[in-house]
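Step one of this worksheet: look at the structure below.
Removed from the display is one protein chain of the complex; every other protein chain stays in position.
So that you can tell them apart, the chains are marked A, B, C, D and E in the order they are listed, and the count of residues begins at 1 in each.
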Amino acid sequence: MPRVLASFFVNGKVCKDPKLVTADDFFRSGLNKPGNTSNQLGSIVTAVNVNNLPGLNTLGISLARIDFARRGLNPPHTHPRGTEVLVLLKGRLYVGFVLSNPGPNRKNKLFTKILNPGDVFVFPEGLVHFQLNVGKSNAIAFAGLSSQNAGVITIANAVFGSDPPINDNVLAKAFQVDKKVIDDLQQQFWWDNN
Amino acid sequence: MPRVLASFFVNGKVCKDPKLVTADDFFRSGLNKPGNTSNQLGSIVTAVNVNNLPGLNTLGISLARIDFARRGLNPPHTHPRGTEVLVLLKGRLYVGFVLSNPGPNRKNKLFTKILNPGDVFVFPEGLVHFQLNVGKSNAIAFAGLSSQNAGVITIANAVFGSDPPINDNVLAKAFQVDKKVIDDLQQQFWWDNN
Amino acid sequence: MPRVLASFFVNGKVCKDPKLVTADDFFRSGLNKPGNTSNQLGSIVTAVNVNNLPGLNTLGISLARIDFARRGLNPPHTHPRGTEVLVLLKGRLYVGFVLSNPGPNRKNKLFTKILNPGDVFVFPEGLVHFQLNVGKSNAIAFAGLSSQNAGVITIANAVFGSDPPINDNVLAKAFQVDKKVIDDLQQQFWWDNN
Amino acid sequence: MPRVLASFFVNGKVCKDPKLVTADDFFRSGLNKPGNTSNQLGSIVTAVNVNNLPGLNTLGISLARIDFARRGLNPPHTHPRGTEVLVLLKGRLYVGFVLSNPGPNRKNKLFTKILNPGDVFVFPEGLVHFQLNVGKSNAIAFAGLSSQNAGVITIANAVFGSDPPINDNVLAKAFQVDKKVIDDLQQQFWWDNN
Amino acid sequence: MPRVLASFFVNGKVCKDPKLVTADDFFRSGLNKPGNTSNQLGSIVTAVNVNNLPGLNTLGISLARIDFARRGLNPPHTHPRGTEVLVLLKGRLYVGFVLSNPGPNRKNKLFTKILNPGDVFVFPEGLVHFQLNVGKSNAIAFAGLSSQNAGVITIANAVFGSDPPINDNVLAKAFQVDKKVIDDLQQQFWWDNN
Partner (left out) sequence: MPRVLASFFVNGKVCKDPKLVTADDFFRSGLNKPGNTSNQLGSIVTAVNVNNLPGLNTLGISLARIDFARRGLNPPHTHPRGTEVLVLLKGRLYVGFVLSNPGPNRKNKLFTKILNPGDVFVFPEGLVHFQLNVGKSNAIAFAGLSSQNAGVITIANAVFGSDPPINDNVLAKAFQVDKKVIDDLQQQFWWDNN
């Protein structure tokens, strides 16, 4: 495991003594199996990162398979520690990301694209992005991430589904709705597709 | 400007030839002036970063002053490229951040604290965080950020106020509300307090 | 393009002014098309990196599709600036990498594995590695690399096919063969499958 | 604690297992209290860094409050692992930093500025810098540093007050004074205002 | 040991508690002694890196002395984690390195130079390079490497002398020779001059 931009207890992993390393430390199976998309979002992410493939520790890269049912959505989320490059294998996706705040009286710019099989799209580190299946079948994508432990923050889950809940005064003011709406949202079940 | 983790056109700035540098390239005034908090959020961020203090380029740090009116809110946001360390100078703040997704059937953990003058709190890179004035006066805080151009993504603005708007099918499914609610939210004016 | 571990003329690319960026700067099509494996190695790499997808500049990640004919070989090579994580989509590959020199009187350790569809394998930065199709059909793999411009050094090409050729005294001594053998090897045509 | 440019025993701290982390790991109080400036320099630095706020580990940022009595001085020093950005809250400071050696027969360039409340000044990583209170009252500044453990080297203390002392032949020659002067300086008490 | 780009079990070393550090942790003797070049390559590398000088851990630099008998060769090799800068003290060397693959139908460019005493040459990170003594005496060089643990991969050893051997179908196809030639090469003794 050369060149270290180390994550220690950060990712709950410690590097193995190199003398004890075997080929199996660099191997993991299972990305051929479709994830179960029978959930409220119609999508599921199967990640191969340092948490289940120890040989990735310190190497600054990981992979994921993303399955989408028809109309399935990978909802707005960020990767706090990584850029994502996605390639679509099957189906048709509407994808996009939103830039950082541009300053007073300007709106956050949205970039979108319709992807067909073989298309590649980049979601830069830390930006809010999403993918929606707009095709007539299920969809399958693979993604590379520029960290062995990029992290995922699903916006709705982090904002409305945290434990404990964020004070509803904060959210009512931030989202310009009544506290009643916030309270209802906080009662919802927020599925984590990762 | 030693040691470079360079941001080039990334931040729209190019390093100056060091022979032409003067003390003014490392100087900026104005952080003594209270920002104008007469807005819907009751808060305003005055940032000193590479965009207005060129000598910070490549140096990996910047500062901000944050002013809060009574009940003012710095709404849930992320810094895609930096950790924030805040010190409260005046007032009383309820602050918090939410961790990354913990995996299926677990909720994103929320950490909160009430801050009094002189208290310091850390908001790690890329995580969703907020500050609410819960005191009886205005509040003033200073913050250091671990990038010359950390960026800000106000969650509500990026999600509901982007230009062009995100397709409402995406947002209705992601936030588990009717498209009507999304459409209303997208009609709102989303003030950017940065 | 946030957070910069910049490659400037290093990769012949300059970051675009962010105000002029569009969705197309983050997009590239074509990875659905099988590469042409009708060559002496029976393999071909189709890379998506900063050279053909400018939006990857400074983001520290790239992708590649690798096609193998029956018995096709991606010959021993290194990536001088990146770790590779490969996922096999179709076929059956014998893959391996060799560790750095272990010191006097010890041999360089080889790690190998037979991959089936859905299997993932890691090739750490800078190490010599290869993939051989040992299945009964063609094979298709995707790979993520931890650099926007990881580079490829095909060992045989660099050693025996350089321009101008390396002095044959160097190679005869290094590979413990007659200069006649080296001269013959240097006359060969060395196909670059990248 | 995401993204690691780790300091392990380097700073005597080990990252905590993230499952055991609480809000208090990201919190510290006390920066509202004026430091005691009744010392020979008339200044005192109160630092909040990884040594007293563990949650900063690996996050690349820290803060400090600097108090100055009338005519108080934060004497020439360097931060070996960090850039400092200072904002003046109260008082009036004469500040400056000196560039690296420019080569034979040229002098090290000095950049200075008089700061008033709200003024911000940058002291780039590793350069010798100082702040002198030139106002009619005490002065208070806050500073951000681009490391969780930037370090401080007070020039006079390191050169004349080390334990054991540097051989006086070295210092007499380096500073072009008699060894008697060096010996006297080495007898002095060198107050560390950090 | 400031500023950490840490190698942990990667290099089998753990940083020492700074309170226990002594001058001896930053010291190593022996680079005045000529290495023994009575071997098949006529060269030997004596390295001072984190494996035998613990104080280098995390500091990103190491040194080596390289001795060459007459006609001695430091054979084609790479450093997977470091750039090398060599200065020749005695003798006359023919040195060179080969660039990465340039793409289809183009050859890997070779850069060479004859070095005389006092000459300095750079071998960029990860590229295949070599040094051959072409003078009438022995030769001595010193090298700096941009890592505390740059690693060495001697091409012939890694390719033909690994343990276990690489499948000869891979090597026969890669090097365009009969398997008989590969088998003979794999029977050879591959001296590691590091």
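We adopt the following convention: contacts are C-beta pairs under 8 Å (C-beta built on N, C-alpha and C of every residue); 3 or more make two chains touch, one makes a residue touch a chain.
Nothing here was measured: the structure is a model prediction, and the numbers come from that model.
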item: Chain not shown, touching residues in chain E; value: 1-3, 22-24, 26-33, 48, 53, 55-56, 59-63, 65, 82-83, 85, 87, 89, 96-97, 111-113, 116-127, 142, 144-146
item: Contacts of chain D with the absent chain, listed as residue ranges; value: 40-41, 73, 75-76, 78-81, 94, 96, 98, 100-110, 112, 125-128, 130, 132, 151-167, 169-171, 173-177, 181, 185, 188, 190, 192, 194
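As a working rule, only the chains that are shown with their structure count from here on.
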item: Fraction-based call for chain B against chain A, same above half, different below; value: same
item: Centroid distance [mean C-alpha coordinates] between chain E and chain C, Å; value: 22
item: Rounded Å distance, chain A centre to chain E centre (Cα mean); value: 41
item: For chain C, residues that touch 2 or more chains besides their own; value: 1-3, 96, 112, 125-127
